[in-house]
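The complex appears here without one of its protein chains, the remainder shown in place.
Moving on to subunit A:
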Amino acid sequence: MTSVKRKDSSTSTDETDSDEEVPSNTIGSDIPLKWYENHDHIGYDLDAKKILKPISAGKTDDIDEFLEKMENADYWRTVYDDLTGQNITLTNEDISLIQQVKNAKTNPDDQVYEPWLDTFSSEVMIHPIINTPESKASFIPSKWERLKVGKYLHAIKMGWIKPVPPKEDPLLSNNYDLWSDEPKTNLPRSNIPAPKLELPGHHESYNPSVEYLLDDAEVEALKTKMESDYDENERQTKTIFVPKKYSSLRQVPVYDQFVYERFQRCLDLYLCPRQKRLKANITNINDLIPDKPKPQDLHPYPIVQSLIYEGHKNMIRCLTCHSTGQWLASGSDDCTVRIWEIATTRCMNVFQFDKPVVSLQWNPVLSLLTVATGSQILMINPKLGENAKTLFTEEFVKQLSYDASNNDDCQWSKTSDETDKYIRLTITHSIPVRQIEWQARGDYLACVLIPRSDQSQSKSILIHHLSKGRSQYPFKQLKGAVQNVRFHPTKPIFIIATQHSIKIYHLLKQQLIKRLYVNTKWISSIDIHPLGDNILCGGYDSKINWFDLDLSVKPYETYRYHKRAVRCVRYHTKLPLFASTSDDGTCIVSHCSVYSDLLKNPLIVPVKILRGHQIINDLSILDCLFHPTQPWIFTSGADSTIRLFTN
């Protein structure tokens, strides 16, 4: 590495005075050195020959740099000169100068106090520099100015120019009584005042009682709740307020959300849509409850569970009670029908079949228990109760005659005492039976079938005439799957409940009387009031409709008090009671007084919620039945028990 030692500080600044052997910078100070980076020369001499770069000028590799650093004692004062491309070792004078500049000191050698040259002297000269006399015009008032002033004067006199009114400060314009006169008419609109700010509660105090303070979990819960409530589409206005306790007033800092809250309030005032809302002013919540008699005043009705009839192995789908009120028959999914003595829960008889029993009913007149199982209807004489009646039934069945070949869809067959002890009559259909229903006089048996998909819906209702041994389809065409049918208790009227509607037909006139608009999506069961004017209808969507046939074809009332599907609705034959059972395991008994006076509405009051059945596979109480004479109710359920509730 070549290095140049500066000899004198005075010559160092002057490039022309640099030493002979040093290659002077001929490229000029304006030219950046980096233009020569890629060349091996640097500028030209007077003979227009290239001045070659010093070999190791400029950048060397790191090892050389390091060795230089280690070996050269003057390394610290060696600097690289961009202009010449050489390393220069600074002299002591140079360094002291640099230090002076760094410390912002003046050079002690420099002349700080230069001599003062008084160019513009304060001394007045004897002779003026310019000695021309002043012009006449400077003494005479200007004519043009006079004319101009005259014009202004005229304008002022004429009132064309007015003095500039004193400027009003827009901030201080309110020093008068704005409301001195009578109030003006209201705004041309209905003003909805903004709700006032909520006043602070105890928890907002700087020193609240301890119970208002939140622990970490509660604060966390608040935050998560706020995050969960966050809606991107809506403006976020709420801030989390965490109560804090300060032991003294001087420790209370400024509330950092204060400005933000005020801002949100401002936004609320001009951005929030306002709406007038009528608020229900309810001082007492009991005002909402309609005034109805208390259940205690509406006795008798079933209250307590008294007996449990056990014996079935599977869920019990149907119940029927003998008209004397002594016997109860039940049909179950374990393909049996059991007959119970009501008072003792003793199982009197068991009939085993091949298929589950879907429906059964006692003949109102004869001692015939009618059972629907699979596609068969069986009439059983259980030989209970009065002997005379049993014998009469036997005789009646014996003298029955029927046309065996009258219908392909159903086959009647009699069984005598020799072949079977109990079963007297069998009607076999080609398709499964859903429900059977005796007419009140016990001669006609309506039967709901489940038609195959290729059959018309009109095949779903079949009426058997027992005394004549005949069967017939009463309807040529029917819409909708039939769910349930009922005979009117006194009149020749037939009620069909399809999935969505209830139709009432007159059997003699053979015409549709009424079609009821049902509120449910899928009717599960219907029942008709013993007086025949009211119909109850339960649905799988947990609704119960009460129809008053005299009043309207729309439901008089709809109840939604069951939480699950309603399976069965029943009236009591003698007492003003009805019950509904549901999959939620409850049977709700209601009082229903129906008045003969057409102006008086029926009085319906739920009086008791009966529980007891277990819920198995989302099924609980499947059927219920009132005792024919007593205020008792039987319920049969999916837990294969029958329960009797008495008053």
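The criterion applied here is as follows: a residue touches a chain if its C-beta (ideal position, glycine included) is under 8 Å from a C-beta of that chain, and two chains touch if they have at least 3 such contacts; residues count from 1.
As a working rule, contacts and distances are computed from a predicted model.
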- From "Pescadillo homolog", "Molecular chaperone MKKS", "Bardet-Biedl syndrome 12" or "Eukaryotic translation initiation factor 3 subunit F", the hidden chain's UniProt protein name: "Pescadillo homolog"
- Thinking of the whole complex, not just what is shown, which of A:126, A:158, A:280 or A:599 touches the missing chain? A:280
- Which residue from A:228, A:248 or A:453 sits in contact with the chain not drawn here? A:248
- For the full complex, which residue in A:67, A:101 or A:192 touches the chain that was left out? A:192
- Write down which of A:69, A:225 or A:262 is the residue touching the left-out chain. A:262
- In the whole complex, what residues of subunit A lie against the chain that is missing from view? 167, 170-179, 183-189, 192-194, 196-197, 199-202, 204-212, 233, 243-244, 247-250, 252-263, 265-267, 269-275, 280, 282, 285, 288-290, 292, 295, 558-561, 588, 605-609
